[in-house]
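Removed: one protein chain of the complex. Kept in place: all other protein chains.
By letter and in written order, the chains are A and B; residue numbering begins at 1 in each of them.
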Amino acid sequence: MTSLTRRAFLKSSVAASAAATVGLPVSKAVLAQAKTAEAGWAWDKAVCRFCGTGCGIQVATAGGKIVATKGDPAAPVNRGLNCIKGYFNGKILYGADRLTQPLMRMKDGKFDKKGPFVPVSWQAAFDEMERQFRKAYAEKGPAGVAIIGSGQYTIQEGYVAAKLMKAGFRSNNIDPNARHCMASAVAAFLQVFGIDEPANVYDDIELADSVVLWGANMAEAHPILWSRITDRRLAAKSTKVVNITTYRNMSSDLADLEIVIAPSGDLAVQNYLARELLARNAVNWDFVKKHCIFATGPTDIGYGMRPTSKFAYDAEKDIQAKELENTLDEAEAIGQRRKAGEKVAQKSRASAGAHWQITLEEFKRGLEPYTLDYAAKVAKGDPDEPMEAFKAKLVALADLYADMKRNTMSFWTMGFNQHQRGVWVNEQNYMIHLLLGKHGTPGNGAFSLTGQPSACGTAREVGTFAHRLPADMVVNNPKHREITEKGWKLPPKTLNPKPGSDIMGILRDLEDGGVKFLWVQVTNPFQSSPNANHWLKAAREMDNFIVVADCYPTLSGKVADLVLPAAMIYEKWGAYGNAERRTQMWRQQVEAPGEAKTDVWMMLEFAKRFRLADVWGEKPLPGLKDPAFPEGRLPDVLAAAKAMGYSPEQNLYEVLFATPENRKVAWPDPVAKGHGNATVKALGESWFVEKALFEEYAQFGRGHHHDLAPFDLYFRDDVRGLRWPVVDGKETKYRFVEGQDPYVKAGEGFNFYGGAFKAIPTGTLDGVTDPKPVPLPGKAKIFFRPYAAPVEQPDKDYDLWLCTGRILEHWHTGSMTRRVPELNRAAPSAVLYMHPKDAEKRGLKRNDTAWIESRRGKIRMVVDTKGRNQMPRGSVFAAFFDESLLVNKLVLDAVDPISRETDFKKCAVRVTKA
Amino acid sequence: MNLSGILVVVPPARLDAAITDLSTLPGVEVHHVDPATGRLIVVQEADGVEAEMAGLVAIKARPHVRLAEMVYHYFAPEGEES
Partner (left out) sequence: MGQGGERRKFLAHAVQGVAAAACGGVAWNALLVQQVHAVPFALRPPGALAERDFAAACVKCGACVVACPYGTLRLAPAATGIPLGTPHFVAREEPCRLCPDIPCAKACPTGALDREMKDINASRMGLAVIDAENCLSWNGLRCEVCYRVCPLSGKAITIDPHPRKLSKHAVFVPVVHSEACTGCGLCERACPTAVASVRIVQPSLVQGHVGEHFRMSWKPEAAPVEASPEPPPSAPKPAPAPPGKPGNAPGLDYFNSGSPP
């Protein structure tokens, strides 16, 4: 806060306190006073920085500072409300320790990995970055460099990062923290519908009769949506809310039915429900026959751990060995129609996502073991709950789903996505809704919520994943590469066809020396990634160079070699896309402090340092096997580039970003209404970088089911974001539905037109019988996915489940929210929630300090036996926002083998008194 | 920086004149007004305690002012002056 605003604030506080003390009626006077004070304020619409809900806010600036924010009353998502994080949107910019200068590890005036951080100029920072990048690139080729990005990237940032890496450096090693967050949701969308993102919208909350939460503590993680659900529950007495969870949380307070399940018990419950729907004939056969087919896939897909024990600590080796061969326990054996004790080689690890069509009879045969008795035995999560009571709850759940008269919405987030079988559990919710014919219609649908403000808008739609290209295209599809190369004006075969390393892959690459240059943007992976001890050590002790661009000091910055000061949300132009496909944009409101710069500027400046000759020659790519490419190499495309009019001396900034077309988009632009542009200013250019790049990116989706509106439309005063596809200026509420979705023709009713995985082989539950791909245009897939046991479970040494997650007051790793003193005071440090009896057994009581230890690490935490989360016996919960406690040292780095998303929700620990 | 919240009482009929007059004093701002009773809350900013006391004496000496008393006081802790 400047002395000016601080003073003004203090004075009005002093005045208000004084007035209150003497009983002076102030309300009117304060109002008049506030109006005078606000006279010099400029209000503009913007978006909340935090979760995937996408609340609209209004930001007031005066004297170059944000002086206030308010919930935007015109925003349909939140109608003026905010949660406690959103309330502090304006304050997150002004923490005392904002980074304002590049900092590099130095000794004797030059970079030294073992040296302390020293302030350096941008010039010196970029010089060293370039030197280190060239070294890694020369030694390892495109696979030796990487970017870890974010679902908090603006759309333009994600686009620049993806284009620079994929088209410029020809590396697919770019992956967002969204991999940790909703990769499982994406894979399920693509496998079921052939296209990413939900069919439904938030407006369905007000139309739902049953709201079922699966692994989503919406009361804390999606606070504003929860207030809509609560309002619906209060307004329509017949509305029922179900909370399916592994522990009692705040969402249970409203729930009519709380079902505490065991970790991974969800798969058993879902299959029980499907079996029940068939048995009760509650299936919408007309819908299923017209619009769906049945499918399944392999079960021996591993757990996404390393296949080698070379890097494992001794204590980790028993679990790691299961990656290659697992012994079935009784529950898993029954659910997969096999024998308990059978050793199963995990043969389909490399083809985990393969799937094939099966018949309805096969589908029914798969469901046969999932009786009420079986499901209840596998899924009951509270050892103190009587079995019959739990069974009655499952029956009540089936009653709700099977009631054709009830509009039914299912919501889920991290409990499903962060799951060793995350894609499967996502798919099984679509299975239920598709069987019922209740999907994508008003008040009915299976709705995957997201955790980050632009997980959808940027990470998914732009495609900042190791395997993706814009608009749902993928790198290992020749047709998609061709479209992208045309759109980006690249010579054929510039793009690398081999998917890069996902986020866990990049961290493992650091550990085994595969990646030697890493640039981290808008995220804090060394705190937010599981099994942290490995990667912290790799960052500091291996020969590599790690750059972290961030606005505040984070743990990732601490283990990096170069820290770049970044501009924050309202210090740049940007756009986010929320969980209901709503794209929202904002203008730059204020300037970043000191020498902090936008991430877009950093990447563009870096791009200027590389000529085509540096990157478009022949490059080694170990492991590349593609019929169209030479083995292990990316071809030289410089000759083809020359033929297209490029010179090998041109730099990547000119070729990829400041193209003749983009330079035509002039800055200043009337849409700015006088607001500044830090990127353009720092570049010393006169083209509107964010607008030109948005329009360039939007070309990929327009006409291809992903239509975004023209840039300027999002800034119109009466627009509060638009839900894509936006065709002829009109947004789309429900996708795939005739009359709503412009891509569905009259008479079709529904059309699941997504194009991915729309030709698959045929087979049985046990495998493919006819490998010939059969096309399935317009169909959605109803999957059978069996119960699979978690790879690590409590045993005699590590006898408790550990679940990790987020709390209302803090966002992710707390790098922003912990700078707001008020939020820090409200929740200063993470605590370990446990059942009072579990605590007592270990000689612990509330507020005692305990050691928590897993195969991977050990930390100390303060115990809480009551409060917001009430654990069943046998389970403990810890939030991950607290850097000083680093919960992720404990967590297992198993991932879903299809989506490569981490399972943060289940591993085994022991707790002892410290 | 020291801030003091001062209750000033003036005849209600003289309120407007008093507000204008008080606002001319250095470091003084009128924040709240109760027209019915002629009570005002003014905030005075001063560098130190002596200056504050001098300011209060000056307010008391203005025409129309019947009563001026310190009601609330704020000391900026050291290091937060700017």
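Just so it is clear, a contact is a pair of C-beta atoms (placed from the backbone, for glycine too) under 8 Å apart; a residue touches a chain by one contact, two chains touch by 3 or more.
Everything quoted here is computed from the prediction, not taken from an experiment.
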Residue touching the undisplayed chain, where the options are A:M182, A:V211, A:I224 or A:A788: A:I224
Residue among A:D266, A:E485 or A:E809 that touches the chain left out of view: A:E809
Chain not shown: contacting residue from A:D253, A:D384, A:D512 or A:E631: A:D253
Residue ranges of chain A at the interface with the undisplayed chain: 13, 17, 21-23, 71, 78-84, 86-88, 205-206, 223-224, 226-228, 230-235, 250, 253-254, 808-809, 822-823, 825-827, 845-847, 866-868
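The rule is simple: only the chains that are shown with their structure count from here on.
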In the complex with chain B, residue positions of chain A that touch it: 3, 7, 10-19, 21-22, 24-26, 29-30, 33
Parts of chain B lying in touch with chain A, wherever the complex brings them together: 1, 3-7, 29, 31-34, 39, 41-43, 45, 71-72, 74, 76, 81-82
